[in-house]
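Sharing a structure below in structure tokens format, with a few things to ask.
Here the complex is missing a single protein chain, while all its other protein chains stay put.
Moving on, here comes chain A:
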Amino acid sequence: MKSLFKSKPKTPAELVRLTRELLIFVDTDSTTKGTKRDEKMAELSKLIRDLKCVLYGNGESEPLVEACVQLTQEFFKQNTLRLIIVCLPKLNLETRKDATQVVANLQRQQVQSRLIASDYLESNKDLMDILITGYENMDLALHYGAMLRECIRHQIIARYVLESEHMKKFFGYIQLPNFDIASDASATFKELLTRHKSTVAEFLTKNYDWFFAEYNKNLLESTNYIIRRQSVKLLGDMLLDRSNSPVMMKYVCSKDNLRILMNLLRESSKNIPLEAFHVFKLFAANQNKPPEIVSILVANRSKLLRFFSEFKLDKEDEQFEADKAQVIKEIVALEPKDRS
């Protein structure tokens, strides 16, 4: 008797189609109100939950590859991704979270060894604009932020974001007072500047002046502890990456940069000076120091040497000690250069 009423389980493609229909309804219809609309919304929530189950498996069982492929294909055949992103504000919290996880997962799904999500996003780059400006809306920031981080796994999308005007906005988002949102923006910012080496190198070379001016002013010299600590760590990661060595050479030739790093070195925090040291050592190790760098180091020689003699880690670290010895050697050997 029961089986009479039990409908056949829907195929992944059907799930996507039904989801899309309901999203279009949510997006365009503004006349339906009350219970009718609530029912539709509940149905949509359930469908998105079902999509998640197909992609992630249901708790105990692993997802099926074939089902994921079908779902992904149908999803990107039409503009389902756009609909989900646009309609997200109209969904309830639980469904927003499910939708975010679905979108995140789809970025990694391969169909015939192609990431078709990347192709879709390439021709719909404006979606990135919606996701990024999501950081300005407290209710959406964490959902859009999580989607965004998955989308910039695609190099072509990361390049788009890096080259867009949005890059400047990140300096503001990182300074938002809400920790959860600011730290999400920081995570995305870091991902943008470290994941795709060649793209990052190209970006930093082309945009060196404004980028590091903003970086120094807003991040390294921020009054906020966590921003300073995160940004000096990220700076080290960027400059020490081989693909960024021309950028690094340029960075360590600026006396303003040196001054900022020396201030970070002096902080009373345990962690910030340590991260700052990994950048400072590059200034000292540079074999072609400009005279202005040399004169700062010479002028502060005794202070620096005294500082380094007491600069120690909690744990023993051979690499750190070797670096420190090298830096001390460089500073001791400095001669004020002839300025003529």
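Methods note: contacts are C-beta pairs under 8 Å (C-beta built on N, C-alpha and C of every residue); 3 or more make two chains touch, one makes a residue touch a chain; residues count from 1.
In this text, contacts and distances are computed from a predicted model.
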Options "Vacuolar fusion protein MON1 homolog", "Protein kinase domain-containing protein", "Trafficking protein particle complex subunit" or "LADA_0D00716g1_1": UniProt name of the undisplayed chain: "Protein kinase domain-containing protein"
Hidden partner chain, touching residue among A:S45, A:T72, A:N216 or A:N257: A:S45
Full-complex contact with the absent chain, from A:L71, A:A104, A:A117 or A:I260: A:A104
Residue touching the undisplayed chain, where the options are A:V65, A:I226 or A:L313: A:I226
Where the unshown chain meets chain A, residue by residue: 38, 42, 45, 56-57, 59-60, 62-63, 92-95, 97, 101, 104-105, 138-139, 142, 177-180, 183-184, 186-187, 190, 224-226, 229-230, 233, 242, 245-246, 249-250, 269-271, 275, 285-288
